[in-house]
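With one protein chain held back, the other chains of the complex are shown just where they sit.
Just so it is clear, A and B label the chains in written order, and each chain counts residues from 1 on its own.
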Amino acid sequence: MFASAGISGTVGRAFLLVGFIGAVFGAFAAFTGARRNDPQIIRLIPRFSTLSFAAAVGAFAAMEYAMITRDFSLAYVQKVGSWSTPALYNFAAVWSALEGSILMWVLVLAGYTAAVSFWVRKRMQDLIASWALGVMFVVSAFFFLVSFFPANPFAAGAPGVLDGPGPNPLLQNHILVMFHPPILYLGYVGVTVPFAFAIAALITGRVGEGWLVATRRWSLFAWGFLTFGIALGSWWSYEVLGWSGVWAWDPVENASLLPWITGTAYIHSVLVQERRGMLRVWNISLLVATFSLTILGTFLTRSGVLNSVHAFSESSIGSWFLALFAVILVVSIGLIGWRGDKLRSPGVIDSPLSREAAFLANNVLFAVFAFVVLLGTVFPLIIEALQNRQIAVGAPFFDKLSMPIGLALLTLMAIAPVLPWRKASTETLRQRLFWPAWCGVAALVASLLLGAYGLAPLLTFTLGGISAGAAMRQVVLATRRQGWRGLVGRANGGMIVHLGVILIAVALGASNSFSKSQELSLVANVEASFSGHTFELKDVVEVRDDRSISVKALVLVDGKKIYAPAITKYTRIGMNVGTPSVRTSLTTDIYLTLEPPVRQDANEARIKVFIKPMIIWLWIGTALMAVGTVLAAFPGRRRKPTDATSAPIEVAAP
Amino acid sequence: MKTRRSVWLAMFLLVAVLLVFGSTRTGSPQTQQDRIDSLTSVLACPTCSGESVFVSRAVAAESIRAEVARQVSAGLRTDEQILSYIEQRFGGEVLLVPRATGVDALVWALPVAALVFSIFLLYSAFTKWRGNKPESPTSDDEQIVARALKTNTDEQ
Partner (left out) sequence: MKSNNLVKIVSTVVGIVIAMFFVVLVVADPSQDIVAQSPLLGQPAPAVASETIDGAQFVLERRKGSWVVLNFFNSTCVPCINEHDLLVDFADTEAANPNGAEIYTIINDDSSDAVRGFFNKNGGDWQKVKDDNGAIAVAFGVARVPETWIIDPNGLVRLRITGELSPGLLSEQVNKLRDGFTS
């Protein structure tokens, strides 16, 4: 029995095929052109990247068209489409399941390939660019192929289906589903660019600093979007999932965190290479690790070997990604081994008390952090393979181990920004850390006055204070010297990012340690109180639409404003989704959830109240990180060639 | 400078005293709700590996949460007993914190081993670097500086 896939299905699949052919020809042209150094062939490359990008846009548009017109001849539309889904969520439904998210990957990757070939169009004769584009074409071809065969979004569905269940209820009740996945993908897929250039550098043997400097903004761009995407995911978790937390350490979250960790290590250690020409093997390894972790993460979460809220399905796609993962590792490690002699670094690090040594320590910590997250994520698989026994590794494990790592990183953030390159005396350190240290003392005293307790949170606040002082010191000195230009460039923008990170660390420390919660059984018009706030149930109402029935409890908080936590039953899927209601303020969030079972006729409701300090500072910190990343991408002050490499950044410091 | 040093010393002392004071004082006593929350945080939701019962809104997690709440408010069992009640029904994979015995202990030991190993690598790298550090700038270095200085003055 063959069901026909309808017009958009046929068109979409044809686009995928065209895109695949474009990518294959592009790879062929790039590699042949680069090997023979033939300008005629190299000139063709941008055409192929434009072709694949156009094809990817076409395929994506065909999918959107099918989704918007509710073309139920497609299996994918049957799976996630529904007449009752509102237009916006229906648009986002395209990336709400496996096949569509791979299609989005194809689109973003083809977009990056086209953008890179546009960016290097005037420098096409630089063979490193051709090789890099070749690598990107190969990866694109792989994804076109995955989308064509095992994760085909245009497969025909069972005949006679006229309506579907719609996307997962969690993906159709908050506007963030429009933004979180695309932004995360811009980061996740974006790491392909620096990876491709690293491979190209290895192939051409030009492993010096040129390619690093050239791809600096691409790395920063990808890292920035990855950071922002992860933060949006946390925000979504807080606003939608109803457990009042921002990070659950589930495998999909870990899959996005892993490349972020190695990527963060890279954007720090790359500074050492740019400045001192050292750590070449290490930096290339970090890029390889970052890229291969995106593929590994996709394998872990999409193959069904681990299950999680986000894990979509079980399909044969796993073996494809595992194969790609193996190829990446073998090729990269082979190339690094082959170029080993050229990668030998000329320099030495003089002193453990220097900027570069601090970066090294930072890298060790990030490497251990990545190892911990990876180990915890795959440990159940290891035990299953060894002993055929099921175990779980979850948040308590990750929390316990990431806390000391986080504190150590905060310590580094306190000291590293004041360290000069090459060598520092303890005297310099004492002098430069003087005011930052007092900031730390002030933070400690303030938090004690506010009633904080416990070693870990107090250490977090103290170190946060010192780090903030150190970062501010750098920014203040730079702006005093250079005016507004003291805010841009890597070092200064980086300090703004640090300030954002510190805010997040402090807010996490406070909200994890000093949250309170209580379940309240509220009876209508009877006031209950908890932790100095009053809660009064005004009504329980039911709201129906054609996709769901929601029960809302209208709760008057502190006699001022009504908040309405809800439980929504998505009738077509038979799934209950809670929707928390949050009163946000600069100091404390009051987070209300409605607890099952609910009856709208009864004049009572069970409400769980969470009092969580400082949550909003997580989002402010995120915004600051975003601003800092943008500032860091602007060209900063060029170092005068006369400055000795050992000169401290703030040469004109008073 | 002498005064600075004593200021630093005073600061260290102050921080140490404050930290000791802050880490010995405790917050409000643990409520039943705190107990429920901390117990459910170390139990895995059986239908969604990786997430805790505290986090998950899945049906199975709701049921376990309700059971834990029931047992906590009955007040007859200790935390350990409640956890083992759940474990006896759902199996070892319901505990989110791996045990520190047998092969499972690897998950705790390996990170420490990784840290020790990388510190050892750092240490040996630094000893190596210290060994072949150039004593003074080479003549090449001096030439580079001279050339750079020259271009710089030309530009101005």
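Points worth noting:
Keep this in mind: a contact is a pair of C-beta atoms (placed from the backbone, for glycine too) under 8 Å apart; a residue touches a chain by one contact, two chains touch by 3 or more.
All of these numbers come straight from a predicted model, not from anything done at the bench.
Within the set A:I7, A:M178, A:L322 or A:L556, the residue that contacts the chain not displayed is A:L322.
When the missing chain is restored to the complex, the residue among B:W8, B:F90 or B:W108 that touches it is B:F90.
Within the set B:Q30, B:T78 or B:S124, the residue that contacts the chain not displayed is B:S124.
Of the listed positions A:F228, A:F299, A:W421 or A:Y563, the one in contact with the omitted chain in the full complex is A:F299. Of A:L107, A:V135, A:V378 or A:A510, it is A:V378 that touches the chain left out of the display. Here the missing chain is touched by one residue of B:V15, B:V42 or B:I64, and it is B:I64. Within the entire complex, the positions of chain A that touch the omitted partner chain are 299, 303-305, 314, 318, 322, 325-326, 329, 333, 337, 378, 381-382, 384-385, 390, 574. Touch with the hidden chain on the side of chain B covers residues 46-47, 59-60, 62-64, 66-67, 70, 86-91, 94, 121, 124, 128.
Rule of thumb we're sticking to: only the chains that are shown with their structure count from here on.
Between chain A and chain B the centroid-to-centroid distance comes to 20 Å (mean Cα coordinates, whole Å). Chain A meets chain B in the complex at residues 241-243, 245, 248-251, 306-309, 348-350, 352, 357, 360-361, 364, 367-368, 371-372, 375-376, 379-380, 382-383, 386-387, 389-397, 401, 427, 430-431, 434, 437-438, 440-441, 444-445, 447-448, 451-455, 458-459, 462, 514, 516-519, 576-578, 596, 640-642, 644. Those residues of chain B whose C-beta lies close enough to touch chain A in the complex are 1, 4-5, 7-8, 11, 14-15, 18-19, 21-23, 25-28, 31, 33-34, 37, 41-42, 44, 48-52, 54-57, 62, 69, 91-98, 103-104, 106-107, 110-111, 114-115, 118-119, 122, 125-126, 129, 132-134, 145, 148-149, 151-152.
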